[in-house]
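Just passing along the structure, written as structure tokens.
For this depiction, one protein chain was excluded, whereas all remaining protein chains were kept in their positions.
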Amino acid sequence: MSDMEIPVGPQHPALKEPESFRFELEGEIVKSVDIRLGYVHRGIERACQDRTWVQAVYLIERICGICSHSHTTCFCQAVEDIAGLEVPRRARYIRSLIGEMERIHSHLLWLGLAGHEVGFDTLFMYAWRDREVILDALEAISGNRVNYGMNTIGGVRRDLTDRDVEELRSAIRILEERVGYYTDVALEESTFRNRLEGVGKITKQQAIDLGTVGPTARAAGVNVDLRRDDPYAAYDEIPFNVVTAEAGDLLAAAEVRLGEIRESIGIMKYILDNLPDGPIAVKAPRRIPPGEACSRYEAPRGEDIHYVRSSGGDKPERVKVRAPTLANINAVAESMKGVRVADIPIIIAGIDPCFSCTDRMVRLEDRISGRVEVLRWQDLSRRYRR
Amino acid sequence: MMLEKIIALSRKSSPWVCHFNSGGCNACDIEVMATLTPRFDVERFGIQLKGSPRHADILVCTGPVTKQIRERLLRVYHQMPTPKYIAAVGSCALSGGVFYDCYNVLGGIDRVLPVDVYVPGCPPRPDAIIAGIVKVLQKMEADALELGDQGRASAAEGGNSRVSH
Amino acid sequence: MAIIDDLFKILVFPGFLFVVNLGLFLEWLDRKIYARLQNRVGPPWYQPWLDILKLLSKEDVIPEGASRFMFTWLPVFYLAVTVTASLCIPVGTYAAIYSFPGDLIVVLFLLTLATIILFLLGWYSGSPFGRVGAVRAVTQFLAYEVPLVAALLTQALLADSWSISLVMARTTVGFPRFVVVHLTALAVALISLQGKLLRVPFDAPEAETEIVAGPFTEYTGRRLAFIRLAERTEMAVGVGLVSDLFLPFPARLGVLGFVISAILVTFVLSVLRASVARFRIEDTTVLAWKYILPFSALGMVLAIIVRG
Partner (left out) sequence: MLPELIRSLFQKPATVRYPVERVPAPEGLRGKPVCDYSMCIGCRMCSRDCPAAAIEMVDTGERTPRPVFHYDRCAFCGQCADTCPKKAISLTSDYELSAFSKDDLVSLERRRGESAAG
């Protein structure tokens, strides 16, 4: 068969988001990939400069609906750092709690989508059915299923009532039973394993060189987890394990994510048992004193970094976001060479991408000649690797 | 009239949906996906999510329209066979939402395409999305029966639409 | 009168209307069982019919880059071929419209033709997804066609005939004696039928997440309706064939037995669809040649031994 090109995206059933991949095929084998990002670039970083500190939190939350809590926590931590605010202990616990719930919802979402990508819709249905349990709990606590809006600069906006705690405990019981069961079943299903094993493989060295983060890195044996390495919120007081695997393929990534769900449930239990009393927020000033800070957060997909600078006004002077998918996308490009068409969706899905935080372009301006260059992603990664 | 009735019935009972994210934050998208899952199971109404816009009757758009996506959105719309309907899901898709003044955002879907039903929310709950789709179905039925605006309003009665003053 | 009688047979029962409706009914059954297996409610019973009606009332689009002639006529041929195949399938004891000593071969040939049309459908639709899908359809065809034929051949050998109605009658009689051979062949037939009908795990040719809808990506309106009808008819033919040849009910209980068997076969196919992930196209080939084919050959050898 002659060579041909197939476009995947920006509107394609495997991608729930508009991204464009162009694959040059030789038969069923991928010869080269051209990734084109930028369809969901909305210019949030710039827009933050036009928002007050209060408004910016909600805008940051909407960088992405899946790990919204990660972004706001990360941002608020940076701002609190600049303003020198001491977040109450109870608020830190609640932040961690919501963070872990978000991790569970996000990993279940991934498991379902992974099933969907390889034509295993039953797994998709089961995983998403059980995900509703955690979404219900989140809705009860925060008032919304997604984009919880729990964070504010200086603490959290809503307190956990006793009833919430009770409901959470029963949700945890259901989750523990069902999630444990289904995830085991999923990993035992040989056709599903067959689609994951050895696919999208990266070595430990590659994982380090390409700068991968989160489950993608941990699946390749890189033992990193900010919750342990650079504790924030309440993680310095909570015991938990970092789950890693060795193989570096998608099966390992699945195992890591499933292991993390179990750890997260453990963390939630610990938090509910040890929830300290006290206020949930300190009052934040409308104007943040001048200064800059960088904050890191272990989002479900890996390390999220926010850099914030204030010039003393009621609006941020600069906000810079480095979200996890951006760090992982190089690994996708790497593991995509020479694969078969059938594996494309699952490899893309493997890092659990969601591009709404990743879309960006780089504008280089030569100070001397004044020449301006806009680089697309592939140009950038080409340069970067050489 | 008989034939029209049959057509109206078949159209409103078998809406195939194509989902397009024009630059949203994912939350709306996962809620659209969630309507397919056992809790909400829109296959009850014959709704199926189709990958190809050629097979779709309703285009469900989420997210604000970014400058770069505009072209694609139009292309997907033109690939759909008539009669076609658009449901804008989420505040972004309605007006740009929190991204209203971003430099790369054009605004809501209706800046580019004619929207039939607006579903506010950030993100709307899956129930609210279903309620919105049901509205599209009412409109479809009314259009197939060629009731005109008057009839459309009465066919839409019983939904939660407020009669405008 | 004879003409009217024949026309009735061809157009209504057990001809066109019957198979098409049977096919649509089986589609609903399949979707419903699939949904229930996934703990959801699933579509109402009239869904497949309304889907078709809706498609008929939609705009037809001929995309740029597609061959107009092929694009228009292939769906019609597709339906014609599958309906013709159905005319050879006896509905239980109710004899088929065309019944002759070699009708099993003819049905197999027509089903092969259907796959070739499927290839052309995709190839001339002017979409890269269509092309990839088309090539996959043919690749897969090579994988399951041989086992399918082998499985049916086993039955034919056991019954010592190439006539569907004869095999049907004799299978029932000889059932207990050849039970091992019989079940081997049945298993192979069910799996390769799943492949023939492009269902999970063998749905690589129209895998939604990879190549949108494969060969059908560009089709709209009436043409898509024809394609869907043809697919359903193909399903009815395949399921009917397996019921007739392998299950004891059609020969004993007539039309009722035929429908019961068809439901049973569909149920098995649905459970299979719900419990596995899709195979890559390469894996399908390997699986077929490495495991299913030897298995079906074993069945054939056994059949020759027991007969001999």
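Chains: A, B and C, in written order; residue numbering restarts at 1 for each.
As a working rule, a residue touches a chain if its C-beta (ideal position, glycine included) is under 8 Å from a C-beta of that chain, and two chains touch if they have at least 3 such contacts.
Since this is a predicted model, take the numbers as computed values, not measurements.
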- Just name the one of B:Ala8, B:Ile47, B:Leu73 or B:Cys122 that touches the chain not displayed here. B:Cys122
- Item | Of C:Leu37, C:Val76 or C:Val138, the residue in touch with the unshown chain | C:Leu37
- Quickly run down the residues of chain A that touch the omitted chain. 51-52, 54-59, 61-62, 122, 126, 129, 136, 139-140, 142-144, 147, 149, 157-158, 181-182, 185, 188-189
- Item | Touch list for chain B against the chain that is not drawn | 38-41, 44, 91, 94-98, 100-101, 108, 110, 116-122, 124-125, 127-128, 130-132, 134-135, 139, 156, 159-162, 164-165
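One rule holds in what follows: only the chains that are shown with their structure count from here on.
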- Quick one: chain A and chain C, Cα centre-to-centre, how many Å? 44
- Message: Centroid of chain A to centroid of chain B, CA atoms only: how many Å?
- Response: 28
- Check: chain C positions touching at least 2 other chains come out as 38-40, 208-209, 212
- Query: Tell me, which residues of chain B touch at least two other chains?
  - Reply: 37-38, 51
- Note on the structure: Residue positions on chain C within touch of chain B in the complex are 31, 35, 38-44, 46-47, 50-51, 53-54, 57-61, 63, 208-209, 212-213, 216-221, 224
- Message: Under the stated contact criterion, what part of chain A meets chain C in this complex?
- Response: 1, 4-7, 12-14, 25, 28, 115-123, 125-126, 129, 189, 191-192, 194-195, 340-345
- Query: Once bound in the complex, which stretches of chain A touch chain B?
  - Reply: 10-13, 16-18, 38-44, 46-47, 50, 58-59, 62-66, 68, 109, 112, 124-126, 128-129, 131-132, 144-147, 354, 356
